[in-house]
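Sending over a structure as structure tokens; questions will come in a sec.
Missing here: one protein chain of the complex. Every other protein chain is in place.
Chains here go by letter, A, B, C, D and E, matching the order in which they are written, and residues are numbered from 1 within each.
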Amino acid sequence: MDQIIALAAENLLSPIILFFVLGFAASVARSDLSVPEAVAKAMSLYLLFAIGFKGGAGVAEHGLDQTLILSLVAGVLLSFTIPVVAFYLLRVMSRLDVTNAAAVAAHYGSISIVTFVAGSSVLQSAGLASEGFMVAVAASMEAPAILVALWLIAKNGPGEGQRMDSALMREIMLNGSIVLLVGSFLIGVITGADGMAKIESFIVAPFQGVLCLFLLDMGLVAGRGLRSSKGVLTPGLLAFGVVMPLIGSLFGLAAGLLIGLTPGGTTLFMILSASASYIAVPAAMRVALPEANPSVYLTLSLGVTFPFNLTLGIPIYLAIARAATGG
Amino acid sequence: MDQIIALAAENLLSPIILFFVLGFAASVARSDLSVPEAVAKAMSLYLLFAIGFKGGAGVAEHGLDQTLILSLVAGVLLSFTIPVVAFYLLRVMSRLDVTNAAAVAAHYGSISIVTFVAGSSVLQSAGLASEGFMVAVAASMEAPAILVALWLIAKNGPGEGQRMDSALMREIMLNGSIVLLVGSFLIGVITGADGMAKIESFIVAPFQGVLCLFLLDMGLVAGRGLRSSKGVLTPGLLAFGVVMPLIGSLFGLAAGLLIGLTPGGTTLFMILSASASYIAVPAAMRVALPEANPSVYLTLSLGVTFPFNLTLGIPIYLAIARAATGG
Amino acid sequence: MDQIIALAAENLLSPIILFFVLGFAASVARSDLSVPEAVAKAMSLYLLFAIGFKGGAGVAEHGLDQTLILSLVAGVLLSFTIPVVAFYLLRVMSRLDVTNAAAVAAHYGSISIVTFVAGSSVLQSAGLASEGFMVAVAASMEAPAILVALWLIAKNGPGEGQRMDSALMREIMLNGSIVLLVGSFLIGVITGADGMAKIESFIVAPFQGVLCLFLLDMGLVAGRGLRSSKGVLTPGLLAFGVVMPLIGSLFGLAAGLLIGLTPGGTTLFMILSASASYIAVPAAMRVALPEANPSVYLTLSLGVTFPFNLTLGIPIYLAIARAATGG
Amino acid sequence: MQTHTAKRVEIIIEAVMESRLTDALRSADVTGYTILPVRGGSGRSGDWSRAGQVSRAGGMSCVVCIIREEKLDGLLEAAFSVVDRHIGVVTVTDCQVLRAERF
Amino acid sequence: MQTHTAKRVEIIIEAVMESRLTDALRSADVTGYTILPVRGGSGRSGDWSRAGQVSRAGGMSCVVCIIREEKLDGLLEAAFSVVDRHIGVVTVTDCQVLRAERF
Partner (left out) sequence: MQTHTAKRVEIIIEAVMESRLTDALRSADVTGYTILPVRGGSGRSGDWSRAGQVSRAGGMSCVVCIIREEKLDGLLEAAFSVVDRHIGVVTVTDCQVLRAERF
């Protein structure tokens, strides 16, 4: 417990958290501070490129671990399972109808790559290594939850019927983030240490700084979202936004322990399971479930769960993973 | 005098000046070289982030100097005083009416953060340290001049009456530049050397290079401005654009000497007092004084005083500050 | 031959090629991965700035080589000659009419700065030095080919008459890329090692990484272009897109040998002669030859010749240059 | 100058539906359209702005389409089939065009 | 298809006044609007372009607002109160809309 508190305290005073808070505060105070859309996109391209490549180069260096396949399978399974849990929990904890509950569930079954990145940087500060292939696991967990959500509606809903067609399927599987993350990962695997030597000073040294600016932007966007969604968050939903990541993290813990990942890898699995998508899934939901209210799922995911994971969640998961793996 | 000339010569041949000149020349020759708006904004976010954080980390390292409060107070007082001087000087030197004279005065009472950044980098080349909190002083000097300008009109003008309401007040105090500069400063103070270690390779190493590109862009914008404002600049206004920064710098010198700042800090105070805003104040003027002619204040500030300070002003202020402080 | 194959193999597995392939594949698979226009422009500004400055600093360091003037003259001559060869070759190899053949010829007479940059980075990996002034040669080769193309039409065409006026002439000579490249080169020459020391960590360390992202973007754009230009590429044109760079490179080889450039410089001259413009010339063609079909010249230049040079061409030119210069 | 009457259709639609809309337009025999970026807006579902956004979810596009009158109904039906369950605004204005042979 | 007449109001206004305009629109009971970015322009006060600009001072926004005819006057008064002393252009066009119940 002391360890958690110490870690959380240290974490709370790290630049990335403080810049998130700055953005959030600026937005709530209605400052006109803003990051252009193109710049936000550039930073996200950079982060995906860097994290993917580093993961791949890590795999190239340490050799292809047997646990890679197991972890990918586990990732996909979790992304199928967690939304079901989330859905029924939501139906109990809140008054959301089937459509909205399913839409929210899809977000929690999928993952947030920035939470993953922030977690990696906490691991690094703590001096903990992790499996490079966890970025591939992250990619594998993006899409399945969306299918589950649509299935949940078909099963529970009166349902006008949601829209799932091959075009959407392709959009989901080939969305830009996945392609860049997986592509950079593979290029990292192929080019290995040589490739790393060439681009290291681009993807390693400036990484933390870019992450600070990106989190500033996310704070701004999250604050704006919260401001314009007054009344959407019932106490039940709010509680869900904090409880669900904790539950999700336990699924990730189980996976990490069963597969026998390092403490670092287990922590990352917990973070992935605990995090909620706010880029890929919202876009898919707008296409497939236009009746679902975006301010519900965006506010929960970006306004509640993301800050929770960033500040308290990550240190908690790290402490639990360490205790459980004895690492 | 020799020292000034040597410094000025060295300064004139530094990459940042030459890139400004390149941008200016390209624009005057009507090249289509241009920097996208989003990229210009990204660079300005980067510079504010970096300079703020470095200032804060500096304060964290050297401990909170007693002179901080004094400097802030002096900054605010200067920003109240300088516009009055500028206003009456303008009424003598040019034929500007009350509204336009007050609008211009507001610009000279406020500050230009890029001039400050360029000055810091000259100090660094010269191996001179300065107080990290000067970035906070810079922030404190942004807004007061605007209020003075409106008061000058109310006092001297026939006046339809300018628009100053609480919305504008909030906009000025919480404008993006101030929030990011002060926020980064505070985060620098809080996270100190630890935080610095994390993001140093993002905010220190590439800084000069980004500054070069940013000045290229400013040269382009300044050149375009001058091109489209033919006839606006009377000889009197032109003279004002060179004389006023020199006068302003003396106010800064007095403040630096009275407070007992280092030679570097005193130079920065002179630079702040000498510089004229071209980002925050123009926007505030468009809201509060729509009748004032933007090409007058923008051309003076960005087209005359900024290049003057960049090329000759900074070396002059540095030499004077050294002579006066014996540093 | 073995050397070429080894080099090509190494080259094909370098991160920059693989990122180009990733972008291309993503685009062909209709992923929504995309780079905002402003970000693509920012990267191109960065590359021009960095490559120009490095070239200039190189000249400052090694002193002004006598061969500079000769190389510039040779560059201009090649840019006048190559389009003529390209034009008649096209008329033989394809069924393009005079206007389209001339438009394509203009592209091959001019140069692609990214191919040049990619070539420089291959040289660097191979540990080969080259003349810094080759960037100035690159700039000198941008424009002449356009004039030749218009002359070819006037000579061969029935011709509504193309539009060449002083405005277009100025646009071509002062287009943003040339101005930034030459300007940075000159600033590099002026500020030399001192200037380099100031901005080195901005323009050297991250260079390869930015180049990767830029090539990702070029892959995306090239893939999209190919996708939407089905049927434009006849077998004859396709063959031209591969044969012409090889022919062009021999002109560059001759120039390099006659002038007595280093093996590296000769390779760069071959690359310049082999490469085809896809930024400046297409824009000029839209103004001067609106009747020419952009998908012909863009597909050939960006979709065929650029990838060919990037993957196979550069290693071939390097091997030939080494064999010919004995370097 | 010689001008001809035509219809100017402006469709403000969710960015995620943009490619579905343009596909529908193409199959409705529309020969051309132009897409303008949209920066923000407000409606019954609240305010939004593209500033700082990475996801395509919150944002709209504006598709402008100039067509001959006789093709209007086909276009509107195509647009409606896409907009239907989605956020979006469709307006039609009478206009004059130069070079009518192009439409 | 079934369309209804409405008014399309397009307001080109200084960027610094944008939020004041949208506040005014909201208080004039306007249910929605869309904001388009503007890249440059020219008028009696000279040329401008957003290229390379950091300040919000030199630049404009375009606010598009589709409303029922009966609400037009309220909207115009609201817009005028903001545009009044400022640079800006307001045009009103007759148009047809789909799904009139939305306005």
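In this section, a residue touches a chain if its C-beta (ideal position, glycine included) is under 8 Å from a C-beta of that chain, and two chains touch if they have at least 3 such contacts.
Small disclaimer: the values here were computed from a predicted structure and weren't measured.
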{"item": "Displayed partners of the chain not shown (whole complex)", "value": "C, D, E"}
{"item": "Residue among C:Gly157, C:Gly192, C:Gly236 or C:Pro294 that touches the chain left out of view", "value": "C:Pro294"}
{"item": "Absent-chain interface as seen on subunit E, which is shown", "value": "10, 12, 36-44, 60, 62, 73, 76-77, 79-80, 83, 89-94"}
{"item": "Contact set of subunit D toward the excluded chain (per top definition)", "value": "1, 3, 6, 8, 22, 26, 31-37, 61, 64, 66, 93-99, 102"}
{"item": "Contact footprint on subunit C, counting only the chain that is left out", "value": "34-37, 40-41, 44, 160, 163, 167, 217-218, 220-221, 224, 228-229, 278-280, 282-283, 285-287, 290-291, 293-295, 298"}
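In this text, only the chains that are shown with their structure count from here on.
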{"item": "Touching subunit D and also subunit E, the following chains", "value": "none"}
{"item": "Chain located farthest away, centre of subunit E as origin (C-alpha)", "value": "C"}
{"item": "Which of B-E and A-B has more C-beta pairs touching across its chains", "value": "A-B"}
{"item": "CA centroid of subunit C to CA centroid of subunit D, Å", "value": "38"}
{"item": "Averaged-CA centre spacing for the pair subunit D and subunit A, given as whole angstrom", "value": "34"}
{"item": "Shared interface positions of subunit D, touching two or more other chains", "value": "56"}
{"item": "Multi-partner residues of subunit B (at least 2 other chains)", "value": "34-39, 41-42, 205-206"}
